[in-house]
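Apart from one protein chain that is not included, each protein chain of the complex appears where it belongs.
On to chain A.
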Amino acid sequence: MSEKTSASRRAFLRTGLAGGLAAGGAALAAGAARADDPLITDLEAQPWTQYLGDGVDAAPYGLPSEHEAHVVRRNVAWLTADPVSSVNFTPLHELEGIITPNGLCFERHHGGVAQIAPSEWRLMINGLVERQLVFTLGDIMRFPRVTRAHFLECAANSGMEWRGAQLNGVQYTHGMIHNVMYTGVPLRHLLEEAGLKGSAQWLLPEGGDAAGMTRSLPLEKALDDCLIATHMNGERLRPEQGYPARLVVPGWEGNMWVKWIRRIEVGDRPWHHREETSKYTDLMADGTARRFTWEMDVKSVVTNPSPQAPITHGHGPTVLSGIAWSGRGAIREVHVTTDGGINWHQARIEGPSLDKSMHRFVYEFDWDGAPLLVQSRAVDSAGFVQPTKNALRKVRGVNSIYHNNGIQTWAISSEGEAENVEIS
């Protein structure tokens, strides 16, 4: 891996250097004719240089620059009957690194955003335990806590793409994901406090909102790495992410990460509730359905360029950036192709590589201005390889809605515009 990467890096630096020199020469030649840039020479064009800005009391809770007002979650009104039981999408093409800012984390809820005051929140543990307990938020904050980054992906992310390329924007094709640094209490501690009975095998986490979300969670996973989270990216959970406390189920489908959690029942069998029967089961072409398909498989996508983020600088040095993740561990490798999968290159994994967390990859290349077919393909630490969409369709058909982790293709035109396509 590293050999190839450094070889291609060297090649890039060589061509990049040469290209830079050539461009510099052209700029010098044109320099005589070009007017001076008033943003440099004209003080009136730079009021920020002359006049004072806002004081420290102008924005007690800071907001992004007004020039970033277009960087927002967006929903697709026709997808669902009502915005109260709907979804919006993370603007992945506007983000870098691995952490999703709190205000841009996509939302999916089934009965609107519950507003619960911390003093009015309770968590009950009942069922097959020695002590049926009620905790306040104050109690939760006295348990040992941990901090971990994890992605949360809706099992229906890319679900609209099973039948073919549908939506022109990575925000819509892949935006039901966010990656957050959670702080919370390992669920294990709470279960130990209640004392599990010998027959305990399953949990039923339940939300306190008007949807009363419930999912059956195997005890083994709960004891392994689940958290009751109170904080995201350093601050308290946002209301739309389950304030004041939500369940974190690392690597598993987002629907299980019950928000506004109010109760955990301990039982000996699964409950087969609505969100694990009517929904979140995968219908195969033969009419059978898979259930309890919890893990989110290895997946990646190029976020720049993409339909909402075309290449605007013309040919020359170009940075391709994207994200990769796996519910089965860390990302080992990401491969990128610009010719539709004839030849692949090792991308560089940039920034932290954490378990069940989003990874950032980049691939720098010298674009000659010819049309491209861009794809990325990730391999995880469990040895899973991101498949093509056609490979998935061959096994599963096109009606399974969930768990579409197929390779995404963007066709880049010579103008740098990107389109969602499928290729042979």
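The rule is short, and it goes like this: a residue touches a chain if its C-beta (ideal position, glycine included) is under 8 Å from a C-beta of that chain, and two chains touch if they have at least 3 such contacts; residues count from 1.
Heads up, the rule we're going with is that contacts and distances are computed from a predicted model.
Enquirer: Identify the UniProt protein name of the omitted chain, choosing among "Electron transfer flavoprotein subunit beta/FixA family protein", "Sigma-70 family RNA polymerase sigma factor", "NitT/TauT family transport system ATP-binding protein" or "Cytochrome c".
Expert: "Cytochrome c"
Enquirer: Out of A:46, A:132, A:147 or A:199, which touches the unshown chain?
Expert: A:132
Enquirer: Consider the whole complex, including the chain that is not shown, and state which of A:211, A:302, A:330 or A:358 touches that chain.
Expert: Considering the complete complex, A:211 is the one touching the chain left out.
Enquirer: Out of A:263, A:299 or A:360, which is the one that touches the chain we can't see?
Expert: Reading the full complex, the residue touching the unseen chain is A:263.
Enquirer: Looking at A:151, A:243, A:280 or A:365, which makes contact with the chain not pictured?
Expert: Candidates A:151, A:243, A:280 or A:365; residue touching the omitted chain: A:280.
Enquirer: Taking the entire complex into account, which one of A:98, A:116, A:156 or A:247 touches the absent chain?
Expert: Hidden-chain contact among the options goes to A:156.
Enquirer: List every residue of chain A that touches the chain not included in the displayed model.
Expert: 74-82, 84-87, 110-111, 119-120, 124-127, 130-136, 138-139, 142-143, 154-156, 159-160, 164-169, 172, 189, 192-195, 204, 206, 210-212, 214, 262-263, 265, 267, 269, 271-274, 277-281, 283, 285-295, 297, 307, 335, 339-344, 373, 377, 379, 383-385, 387, 391-392, 395-396, 399, 401-402, 411, 419-424
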